[in-house]
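As you look at this complex, bear in mind that one protein chain is not there, while each of the others sits in place.
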Amino acid sequence: MTGRFSREAVIRWAPLLVLIALVILFTAINPQFFSLRNFARITISSAPALMVAVGVTFIILMGSIDLSMEGVISLTAVLFCMAFVRFGGNLAAGGWLAMPLILALGAGIGFVNGLIHVRLRIPSFMASLAMGFVGTGAAVLLTGGDIVKVDDDVFRGLLTYRVLGFPLMVYVAVVFLGLGWFLQTRTTLGRNFYAVGGGEDLAHASGLNVRRVRIAGFTLAGVFYAVAAILQVAKLGQAESVTGANFMFISITSVVVGGVALWGGVGGVWNALVGVLIVNTINNGMVVIGLPDYVQDGMLGLLVIVAVVLSTDRRAAIVVK
Amino acid sequence: MDFQRFKPHLPWITLLVLIALVGVVDDTFLRPANLLSLAGDIVPLFIMALGLTFAIYIGGIDLSAQSMANLITVVASVYLASMGAWVALLCVIVGFGLGMISGYVTTRLLVPSFISTLAVGGVAFSLAQYLSGQRALNMDAMQRDAVFGWMIGKTGMIPNELFIAAGLLAITLFIERRTTLGRALKAVGAGEPAAAASGLNVARYKILAFAISGALAAIAGLLFSVKLSGGAPTIANGFLLPAIVAVLVGGTPLTGGVGGVLNTAIGTLIVAVIRASMLYFDIQATQQQMVFGLVLIGAIALTIDRAKLRIVK
Amino acid sequence: MSTFIKDYIEKETINRRNFLLASAAGLGSMAMPMAFGKGAAFAAENPALAWSYRDRASAYWNSVVSGGEAFVESIGKTKEDMVSLINEGSSEKSLADIKAFLAKNSGNCAIACDANDSPNARPVVEAVKEAGGYISTIWNKTDDLHPWDIGDNYVSHMSWSDEKPAEDTARILFAAMGGKGGVVHLGGIPANNPAVKRLNGLKNALKDFPEIELLDAQPADWDTTKAAELMASFITRYGDKITGVHCANDNIAYGVIEALKAEGITGMPIVAYDGNMEAVQMVMDGDLLATVFTNPHWGGGVSLALAYHAAIGTFKPSEEPNEHREFYGPTILVTKDDAADFKAKYLDNVPTYDWTDFWGPSNGGIVYK
Partner (left out) sequence: MYQLAHVDKKFPGVHALKSVDFQIGRGEIVGLVGENGAGKSTLMKVIYGAYQPDGGQILIDGKTVRFANPRAAMEQGIGMVFQEQSLIANLTVMENIFLGYEQQFVRFGVINWKAMAAAASAQLAKVKLEIDPATITSALSFAQRQLVELAKVLTLEERVQGDLVILLDEPTSVLAEDEVKLLFKLVRELTARASFIFVSHRMDEVMELSDRIYVMKDGAVVDVVARGEKTVEQIQHKMVGRNVDKEYYREQRQIPYDAGRELLRMEGVSLPGRISDISLTLHAGEVLCLVGTEGSGREAILRTIYGMRTPLTGTVTIKGQEITRFTPRNAVERGVGYVPRERKIEGIVAGMNVYENMTLSQMGRHSRAGVLRIGGERALARDWISRLSIKASSELADCGNLSGGNQQKVVLAKWRSGGSDIMLLDHPTRGLDIGAKEDVYDMIRDMSEAGVGIVLVADTLEEAIGLSHSIIVVKDGAIQKRFDCQPGAKPSLYDLLHYMI
């Protein structure tokens, strides 16, 4: 019994152990890696990615998948900048109004995404993929390809103002991570994600309105994508129709690396956090140790496989596809 | 009841309706030469989608296809000079081999194919960058024409690519319908535990499915590099999502065991027609991507046979 | 209504005259292209116009398109008469769209195009030629492909000699660094031609500055986000050793500036490329030392103009010397001294160009190494 317990414990903590191992490895090769400043850099690049990962974690918990994040982030980021400028161009003058507006918009897009998936009975992979195209397309339509800038030092304080060595946006991300954790453990909706992921038809038979849970899940994910968009704007001071590019594969990879099972019902936002940190640590570390750039994609792939292998409960995985 | 019977035919009905719609707007679209050329141009994408069908048919996915094709354009360009026609074999072997690795990682190391193929794609991309020296390469035009010229010419008014596509479709259709491999893949896709309990070596068949997917992605890359007379580590970018869309629109859902290569042929043509329709309907440049997404939702909503999806995830 | 008809008749007459002219020429000196297929040497009436490019998601391509549109309006058509063929970074779609466009208009086309990846240029121009259309290309083509080898249907190719301007920006950068220290380069997509050229320019300049060390050069894929993350990693690896940053384009520079901003580093000498509005503003503000303007507006307009005039027969490619069919586009170095002037002249008010002055601002024939 103790043997079994320790095996489960190892699997549970494997992603964190992988993260620690990576830190040790990179530090051993280049000690400069291990510094508060560098950790701050890693967390800056992780903050928007973490929000996307938390959003998609809820979807993956339900056994679905969401590929719309690139389009949603581009669209919400562009609209955020536009609204911010429209409302006065700085936080105090009314620019803050853009934030709730964009969060609501993210929710709206997620809601439509969920509606298409649930009402038209289109598998989420396809529905969200198509919604992603629509989102990016809408962003192109709005900007005509131009960059929209936000030049407000107060708002940009999210990036530039540091507390204990970390920029404010990192704390914002942590707050939303906490919110995600709260939703996951302490609310009906969060628990219902696990129920749907653990057995959709059983949950339905128990009187759970699975469709509503699904739509709520996609709506919630939309909100988190909008937060990611705002953080991305805070990070770069601008938005354009490609602001969301590259978030799709990397966020899903992160979530899985962190130990969330793609078949649903297993994992949570802490796994998303660890996964995002692993992926961003690898990306940062490969440059810091001076790995040739053409090797980096392959190395990331190999490390991801290793991380997933270590954190998979082989006995629990029945059918892996 | 009648609608149930009607459902499996929805993909090609959708295709015909789309063609008719575009034809109504501009009848030049319906000229056989135009349609043939349209079909000919989509062939590299089709071949990649054909490979993806195998991965999706067993309920997985192959996200490495695009990087694989990229790598193969480089391999073909680098080794055409020294190997001649044998380079084709090398390409297919490389694709098959990398596909096997994806399959191995998926089945033996239990990494979901979404991740494993993405990772193997990263490896392929690194290889392509290394081999190419991070440059675009071109083939010697004379040698290309001598060795692979037959791939890209025309016979009468029919582009030769279409013969290649038809040949590969026939082979894969034969594999799917008439061989133990095809039957086993169907069983794995529709009910993996039952297939395992029937004594099938499920892991081996899954590895084979990914290997076939890799080999076909390689053929797509080879054809593309011949067409372009060169290769680069990013030249096949933009293939992956349309290829996945083609498979899905054709009616092979991600749940496995349903659909097949014939569906993919129709799905690819649907994608080709939707793309061309942007031109014929004069869709503004800034609107195209959005319209594509919306049309896609409509097309998928029409073509998937929900009766065969037990749970819509 | 009446003006429309009048215009139409006028245009028709011109077109017919051009047609006759071209036919006469075709009978004389242009017997060879006739052998290549139907309509190859016939001047077209009112050809359909298209620009084939990557996407609408960048200032660069927007500027190219605006040039194309300015040209189209200069010949009395509306913006909508120019069709955008967007390849979304896919060579496959680029080729397929162009072929569909040719088919739709039965080859009566004038197309300007960036083929997305250099190997894609050959099949594109071959397709255009087979259909009897006319095409001008920019940026991407392989070195062994030349308009004069293809015939009149491949009107021209314009590229930009990135090596020299990138070298110039590097020299400005090095001067600002005081002739010593460490520089990092954040490049474009590795196999892209301009990415290679711009890095080469930097390396050329380095030869004259022995005390400056190129610490690292890695691809940032023309992408702002990736550039910010790469720069952050560079800072960890090299720290204070970095005293200057050489960026392959403006978008990368935006990311670099934000990464430095996050670290509280100000006053780092940075140079960029492309001369986009935002970058020029940064040069004026002193955030950037220099960028290079390639006048995509003019490039976009004149490429389409060349193809159009070749199509209607008012321009005869085969009668032109090679340096008129493969030429470098303009490059204008923008530094703090002239940024305001530059902005007023080129960005705030787009100059009106004479679209029949095909080579006015250009930079001479393309030289292959």
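As written, the chain order gives the labels A, B and C, with residue 1 at the start of each chain.
The definition used in the following text is that a residue touches a chain if its C-beta (ideal position, glycine included) is under 8 Å from a C-beta of that chain, and two chains touch if they have at least 3 such contacts.
Since this is a predicted model, take the numbers as computed values, not measurements.
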Among shown chains, those touching the left-out chain: A, B
Of B:L137, B:V258 or B:A276, the residue in touch with the unshown chain: B:V258
Among A:G265, A:G285 or A:G301, residue touching the chain not depicted: A:G265
Omitted-chain contact residue, chosen from B:G23, B:G149 or B:G191: B:G191
Residues in chain A touching the chain absent from view: 182, 186-188, 191-192, 194-195, 197-199, 202-209, 265-266
Touch residues of chain B, complete complex, unshown partner: 1, 4, 178-181, 183-184, 186-187, 190-191, 193-201, 257-258, 308
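Quick note on the criterion: only the chains that are shown with their structure count from here on.
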Chain pair whose interface holds the most contacting C-beta pairs: A-B
Chain A-chain B separation of Cα centroids, rounded to whole Å: 29
Centroid distance [mean C-alpha coordinates] between chain C and chain B, Å: 32
Centroid distance [mean C-alpha coordinates] between chain C and chain A, Å: 36
Numbers and ranges of chain B residues touching at least 2 other chains: 129, 134, 286, 288-289
Two or more partner chains touched - positions in chain A: 140, 144-145, 293-294
In the complex, chain B residues that touch chain C: 26, 28-29, 31, 33-34, 37-38, 41-42, 44-45, 73, 129, 132, 134-138, 141, 224-225, 227-239, 242, 272, 275-276, 279-280, 282, 284-286, 288-289
Complex contacts: residues of chain C adjacent to chain A: 55-59, 61-62, 190, 216, 218-219, 223-226, 228-230, 232-237, 239, 254-255, 258, 261-264, 276, 278
Complex interface listing, chain C residues touching chain B: 56, 65, 80, 83-93, 95-97, 99-101, 103-104, 106, 117-120, 122-123, 142-144, 189-193, 196, 219
